[in-house]
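One structure is given below, represented as structure tokens, and several questions about it will come after.
Missing here: one protein chain of the complex. Every other protein chain is in place.
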Amino acid sequence: MRISMKSIAEPNGHGPKLENVKKVVRRIKFESELDHDFGEYIAGKAHGQKLLTCIQCGTCSATCPLSHYMDFTPRRIIAMTREGFKEEVLNSLTIWLCASCYSCYVECPKEIRITDIMYALKREAIQKGYYPKRLPVPVLARIFHKFVYRYGRNTESWVLIGLYLRTNPFKMLKELILGLKLMLRGRFKLGIEKIRKRNQLRSLLAIEEGRVK
Amino acid sequence: MKKKYIYYPGCSLRSTGIAYDESIRAVFEKLNIALEELEDWNCCGATSYFSVDEGDAFALASRNLALAEQQMGNEDFDIVAPCSACYLVLLKTKKILEENKDLYAQINLKLQKVNLNYEGKVKVRHPIDVLVNDFGLDNLAKQVKFPLKGFKVASYYGCQIVRPYSMFDDMYNPTTLDRIVKALGADPVDWPLKTRCCGGSLTGTIQEAGLRMNRFLLQKAQEEGANVIITCCPLCQHNLECYQERINKQFREEINIPVIYFTQLIGIALGLSSKELGLNRLFKKPSLKRFAVQKGEVANAW
Partner (left out) sequence: MHGNGHNGNIRIGFYVCHCGHNIASVVDVRQVAEYVKTLPGVVVSRDYKYMCSDPGQELIQKDIKENNLNRIIVASCSPLLHEHTFRRAVEKAGLNPFYFQMVNIRENVSWVHTETEPATEKAKDLARAAVHRVFYHKALETKKVRIHPDVLIVGGGIAGIHAALTIANAGKKVYLVEKEPTIGGHMAKFDKTFPTLDCAACILTPKMSQVKSHPNITLWTYSEVTKVDGFVGNYKVTVRRKPRYVNEELCVGCMACIEKCVYKEGKSLDEFNEGLSKRKPIYIPFPQATPQVVLIDPETCIEFKSGKCKKTCVEACDRKAIDFKQQEEIKEIEVGAVIISTGFKTFDAKRLPYYGYGKYPNVYTSLEVERLVNAAGPTGGEVVLRDGSTPKAIGIIHCVGSRDKKTNRWCSKVCCMYSLKLAHLLMEHTGAEIYNFYIDMRTPGKGYEEFYDKLLEENVHFIRGRVAEVTDCASIPDEQGKLIIRVEDTMIGIVRRIPVDMVVLAVGLEPHEDAQEVRRLFNISCSTEGFFLERHPKLAPVDTFTDGIFIAGACQGPKDIPDSVAQAGAAAAQALALIDKGDVELEPNTAYVVQEECSGCRTCLTICPYNAISRDEEKQKAFINEALCKGCGTCVAACPSGAIKQNLFEDEMIFSEIYGLFEEKKNIEFTNA
């Protein structure tokens, strides 16, 4: 019996990527690979949030304006944090994309303060170094932090310049025109803002220049 | 106004948000609301400090609160923070220190070591709150010199002043800015994205996401027929104003709408000059010539 090749279409360039077929990825999680204390640890860092009461309803992800761009939606992050999928959570893009708009916080039916948990995860990632060198969000946080530690106020222009230099110098060229436009209108001041009692401020802070004192 | 306000500008109002600083000072002076700048204020930390260390973030913010209490002594006063992010950080600090007694004790211990003390007396207010609830819209309307008749204004509240604490307005459907707009004689535009996030610092860090967030807002406001968008946060203003060309190029849109601070709009209606209000610092000024701006007529429905 001949099978007519006419009824079977020619390959159209879609379908699974060949590289993925050649090295089939095996995804299974064993209990020993999880960090079982991670959930409690993060809940503790976010002043005792009740991660445990999450019923995975998905309201947070549905209301989050940035959930479209995240690799793991907020709901999945909570589930993974709870179960101890530490590596996946700290390596995700989600925690950096969160803009702290508090939409999830106010809608959660269990009143879990999800924004605070995202902050706690950001802190954990920054403190343990779970970010690539050139990821702008943590780099921005660090530069901002340093500036404020040193001078008490942050001078936006220098923080931005520092950010671009460290993450993507070529991008700075693209932003140059915008920068000039702002400078012409007096919105891009280069003078460094300082406070008087800098030492007083520094003594209140526990983290200096990226290291815990 | 008998009440005194301590003015906390925040770092943004010194650079990208300088027009906000200028216009709010000018407007409050014209309305006779006394603003005294907080001496030696430090950065509130915004979202960045919370991303690095929470204890430090609270300490940073509490220094400002403690300084304010020190500055005013026994008098009754409120801190006014125009930048929404600063407003939220200060308010959140105040609320969390109220809730969490241990944290409050820890922070105060640190403050006391440098001769400061935070008692929890000072209230954190936003200028919209002060104008609507303390000063009163009646009084504002009386002072309007050029009612902005027919001018369609889309009020963009952003996220930080209504979430998570909705101290002076409704969380899902805020109306304070719209009421100010009406008091000025203009037409508030009812649009559905009043409180949707603009992406914050994402336009600087992960631009792809940031641009899309702003595109949605701008396109909707323009669709609803707004002639101008007013904001109350320097970052929102920057995001909505400065990337319009880029959005048009990337997404093939035709967005062209001026974005100004609400205090600038008030200033225009009160008859203040461009220079005082920092209108020259905008990329695009709102064009008022087309609209009936009648001298002496006062709007009476808001």
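So that you can tell them apart, the chains are marked A and B in the order they are listed, and the count of residues begins at 1 in each.
Assume a contact is a pair of C-beta atoms (placed from the backbone, for glycine too) under 8 Å apart; a residue touches a chain by one contact, two chains touch by 3 or more.
This is a predicted model, so every value here is computed, not measured.
Considering the whole complex, the residue from A:Ser67, A:Asn154 or A:Gln200 that touches the absent chain is A:Ser67.
Although one chain is not drawn, the whole complex shows that of A:Lys45, A:Arg76, A:Arg113 or A:Arg142 it is A:Arg76 that touches it.
Looking at B:Ala68, B:Leu193, B:Leu265 or B:Leu282, the residue that reaches the missing chain in the full complex is B:Leu193. Contact between chain B and the unshown chain involves residues 170, 172-173, 192-193, 216, 220. Where chain A meets the chain that is not shown, the touching residues are 55-59, 61-63, 67-68, 73, 75-76, 107, 109-111.
Assume only the chains that are shown with their structure count from here on.
Taking the mean of the C-alpha atoms as each chain's centre, chain A and chain B sit 26 Å apart. By the touch criterion given at the top, residues 11-12, 14-19, 40-43, 45-56, 59-60, 63, 96, 100, 103, 110-111, 113-114, 116, 159-160, 163-164, 171, 196-197, 199-202, 204-206, 208-209, 212-213, 242, 280-283 of chain B touch chain A in their complex. Across the interface of their complex, chain B is touched by residues 45, 47, 65-66, 69, 96-97, 99-103, 105-106, 113, 115, 119-120, 122-123, 126-127, 136-138, 140-142, 144-145, 148, 152-157, 160, 163, 178, 181-182, 185-189, 193, 195-197, 200-201, 203-207 of chain A.
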